[in-house]
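As you look at this complex, bear in mind that one protein chain is not there, while each of the others sits in place.
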Amino acid sequence: MAVDTEAGGSDAASGETVTASIIGGSGFVGGELLRLLASHPNVEIVEVTSRSKAGKSVGSVHPPLRGTDLRFTEPDDPASVDVLFAATPHGVSMSQIDDFFDVADTVVDLSADFRLNTEAQYEEWYDGHDAPEYLQKAEYALPEINRENLEGAELVAGGGCNATATILGLYPLVEAGIVDGDQQIVVDVKVGSSEGGAGGGDASSHPERSGVVRPYAPTGHRHEAEIEQFLDTSVAFTCHAVDMVRGASATSHVFPSGPVSKGDLWKAYRGAYEDEPFVRMAAGGSGVYRYPEPKAVAGTNVAEVGFELDPTNKRVVVFSAIDNMMKGSAGQAIHAANIALGFEETAGLEFTGLHPVGAP
Amino acid sequence: MAVDTEAGGSDAASGETVTASIIGGSGFVGGELLRLLASHPNVEIVEVTSRSKAGKSVGSVHPPLRGTDLRFTEPDDPASVDVLFAATPHGVSMSQIDDFFDVADTVVDLSADFRLNTEAQYEEWYDGHDAPEYLQKAEYALPEINRENLEGAELVAGGGCNATATILGLYPLVEAGIVDGDQQIVVDVKVGSSEGGAGGGDASSHPERSGVVRPYAPTGHRHEAEIEQFLDTSVAFTCHAVDMVRGASATSHVFPSGPVSKGDLWKAYRGAYEDEPFVRMAAGGSGVYRYPEPKAVAGTNVAEVGFELDPTNKRVVVFSAIDNMMKGSAGQAIHAANIALGFEETAGLEFTGLHPVGAP
Amino acid sequence: MAVDTEAGGSDAASGETVTASIIGGSGFVGGELLRLLASHPNVEIVEVTSRSKAGKSVGSVHPPLRGTDLRFTEPDDPASVDVLFAATPHGVSMSQIDDFFDVADTVVDLSADFRLNTEAQYEEWYDGHDAPEYLQKAEYALPEINRENLEGAELVAGGGCNATATILGLYPLVEAGIVDGDQQIVVDVKVGSSEGGAGGGDASSHPERSGVVRPYAPTGHRHEAEIEQFLDTSVAFTCHAVDMVRGASATSHVFPSGPVSKGDLWKAYRGAYEDEPFVRMAAGGSGVYRYPEPKAVAGTNVAEVGFELDPTNKRVVVFSAIDNMMKGSAGQAIHAANIALGFEETAGLEFTGLHPVGAP
Partner (left out) sequence: MAVDTEAGGSDAASGETVTASIIGGSGFVGGELLRLLASHPNVEIVEVTSRSKAGKSVGSVHPPLRGTDLRFTEPDDPASVDVLFAATPHGVSMSQIDDFFDVADTVVDLSADFRLNTEAQYEEWYDGHDAPEYLQKAEYALPEINRENLEGAELVAGGGCNATATILGLYPLVEAGIVDGDQQIVVDVKVGSSEGGAGGGDASSHPERSGVVRPYAPTGHRHEAEIEQFLDTSVAFTCHAVDMVRGASATSHVFPSGPVSKGDLWKAYRGAYEDEPFVRMAAGGSGVYRYPEPKAVAGTNVAEVGFELDPTNKRVVVFSAIDNMMKGSAGQAIHAANIALGFEETAGLEFTGLHPVGAP
């Protein structure tokens, strides 16, 4: 595999191809990985597993892949590959991580299993951890805050979608010292139904889920842990389900200790993101789309970030919008894998989105 | 008219009928008033005006009223009535208020023209006021916080929909002293497209508005003025347009100065609302609908209110959901008019809503 | 019970109250019955059964009923009542019909179990029938075509929603001889997700069901049997799922053998429906709503019916729109029960709908 050779990165960038497998390919995230990797210039998919759909064509589950030859296989005897993507439910990867590394040089995990740094965090926020020895080795998949560590990484841990949206909105304020861990920050997130995955019970049936503004996880959302880990500040975090399928939008209310101007804010955001291929500023202006919106980034790996300054109550309102399936999951994972494997960062992630589009 | 006679209230309650007119009946709010008053046991509609639709049947604009004989008339020579409902754009009522009282004993205004108490507030938040002498006379239409003053009121001022949702959520905390004006309160509101009214430009066209989570009025929303006037506390207020037609949902994040228990919260809310005919608590429990949702109150005059306590960051998260056309506008106005005129409070407002329902 | 006494009908109309139970009250149709009967002036609900939700409050499942005291009970020992409404899955009522009549004088069944006239039809379209001796006794619940037989009926069989929409659109053409059984009629129906009921699998999950135009039952839909039974003509029938929760819209393409004018059509429809309380014509005119639309009747028992004449291809296009939960199910059942029990036809069904409203 590219990153194991001396000249890895550059070779790869100039056209090398790696073999890849997807563990858990019948869910929404697995399907998104499939879709992206199928047209990735440096990746050859050699296996897609799904216990429930083994034997079926991938197109029978994911309509955009109709006509593809690939079929789901049983996950019991995984193929040897350069890179393995795990799109399995929380808890699976931590229990199989040794097996994954037996067959792959690089593992990209899209569950929550390796996002947090310490076993203690998993004790507090989840149900503990089966393989804590891997936690320090894992690199968080968000290049905007962790690019240097992703180069050559062997274990990549995909971020949570809501955490990703929030972190991308607040990170420049932390870097610029406008957020310093002492203020109260309120984060209100709106998410689409694809976050619930392909199964779902009564609450996610169309008659019950259609048209909602439904609070869920009003307190104690697990993504708080990630946000606090990377921003060194606590947040008061609440989610609402709204009527879209793809998309996560985070509105963060920040009350800086000292005076802040619009110029300070622009400087902070431009400084953080002007060279980033997948962050786009949207902060005011004219027209219909003035601030970040999930619609505007649906299907893309782009995060839109913007802000407004409220002089009355000395508040900075930060908006960030992503496609939870892309920048919030599969797209982020491939972006990180591209860096880990030495490919072009944007390889396979060039789609720029649609306008107009309905509830994406 | 009932309230002008000695025995007014009780007579009315026992079956008296008043005559009513609607000024500006072709918009969404005017249509909602029409719909409600058409089946109100104590009201006879004698006139509905609309400059743009004069001569047309009300059913040609408002489909549920197909088959009704009523037609829109020019507004220039208004009929004498007991009660006049004004559903005109902001600024119209303040300029015509003397004319309204020339033909009606009671005026119920559904615009923003008489919501605030002082001319200074109108200078700060709007473009000043044409008839400031009426401001002290006007009674805010929200019975839950102003019932006693509404009895016999001659000028009723409908509240703003977003303000109504927010006030109903926070009022019990203010009454109980849990909110005392010193804390930072963040309010994040999600609203449907009917708030924009029947016209609307590019931004409210279906292709652009469908499926959005779109920040608007991120700072400086005029409803802040109402909220602060009635709750004696400032709020940091931000709105988002989401994909529904009817509905407003307010999530308020409150950080009490001292310790608060769930029991304290239940006591505050029960104390404020247990006898209210149009407030319903939804705070946890099992099933799909655990917290307030606009879907659950669509078409009704009910406000759902609920809360959750976040022990980690000492936060109370308050949820409130209304139908912006009903409790946030026409329903609230009729509720207030029922009190002003001495009718049963719930007259004409008995509809209990639908389940399931889509984007209401 | 009213209909068993000499003076039944008139007594009832003047205020008599009957006792009622709902068998299967936790589904969508059961909830709709509950909602309607709870405010019906002549009905007292004494029991609502649900095996899966026994012990829970009805409001925990159906949000508009929050605050109601009623709780679901086990269905094993049903109460004696005047009228029993069965909202159970297909096949249950036919197997329990004797039990139902043991405890009730009148049975209103909302499943498909008693819609067809003969055992042979059930052999052809369903899986046969357990109680064929009741088939001739059952009266189809659609008053517009069967009012006289519903008076005093002891077993009322609710019609299928798609069949109801189609029959109401075509019936006047049959009555007027414009449809005579020899022409090919094509019926294209669009339905909301509530038709699938409260459970539903992958296909009805929000991510998969949202935004669809999805053919289902493209051929061989069971409602063809009902349509042909009542209209004496065969139809070529195809359904599509579209993005709404409530609503069924039928577009029927008819090719009359001889020349037909618009005047002939108006005469046919006016003749059939001008005295009907729950049928409303919408056939052209100006404004946004020119033809029948599910949105315009959402939450009501109204069927909108309209047509257009295509001189080029000698086609009559007939549009009919209903709320599948109301005129297509619970509303129709109560309308029929009102007639069977001698109440005002419109009792409990007065709601006139909302404007604007989103996906209903």
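As written, the chains take the letters A, B and C, and residue 1 is the first residue of each chain.
Assume a residue touches a chain if its C-beta (ideal position, glycine included) is under 8 Å from a C-beta of that chain, and two chains touch if they have at least 3 such contacts.
Given the structure is predicted, the values throughout are model-derived calculations rather than measurements.
Under the touch definition stated at the start, the shown chains contacted by the missing one in the entire complex are A, B, C. Touch with the chain omitted from the figure is made, among C:E47, C:D109, C:E139 or C:E208, by C:E208.
For the chain left out of this panel, the touching residue among A:S60, A:S80 or A:Q136 is A:S60.
If you put the missing chain back, the residues of subunit B touching it would be 28, 192-194, 196, 198-200, 202, 204-207, 209-211, 243, 245, 358-359. With the whole complex as reference, residues 184, 186, 188, 190, 202-203, 207-208, 210-215, 218-220, 224, 234-236, 238, 240, 242-244, 247, 249, 251, 253, 255, 288, 290-295, 308-313, 315, 317, 319, 321, 356-360 of subunit C touch the missing chain. Listed here are the subunit A residues that touch the chain not shown: 28, 31-32, 35, 38-39, 56, 60-67, 192-194, 198, 243-246, 280, 282, 285-287, 289, 293, 295-296, 298-300, 325, 350-360.
Assume only the chains that are shown with their structure count from here on.
With chains reduced to the mean position of their C-alpha atoms, the one farthest from subunit B is A.
Rotation angle, subunit B onto subunit C, C-alpha superposition: 180 degrees, expressed as a multiple of 5.
Separation between the centroids of subunit A and subunit C, computed from CA atoms only, is 46 Å. Note: centroid distance subunit B to subunit C, computed from Cα atoms, is 35 Å. Centre-to-centre, using mean CA coordinates, subunit A is 40 Å away from subunit B. Contacts with at least two other chains are made by residues 28, 192-194, 243, 245, 358-359 of subunit C.
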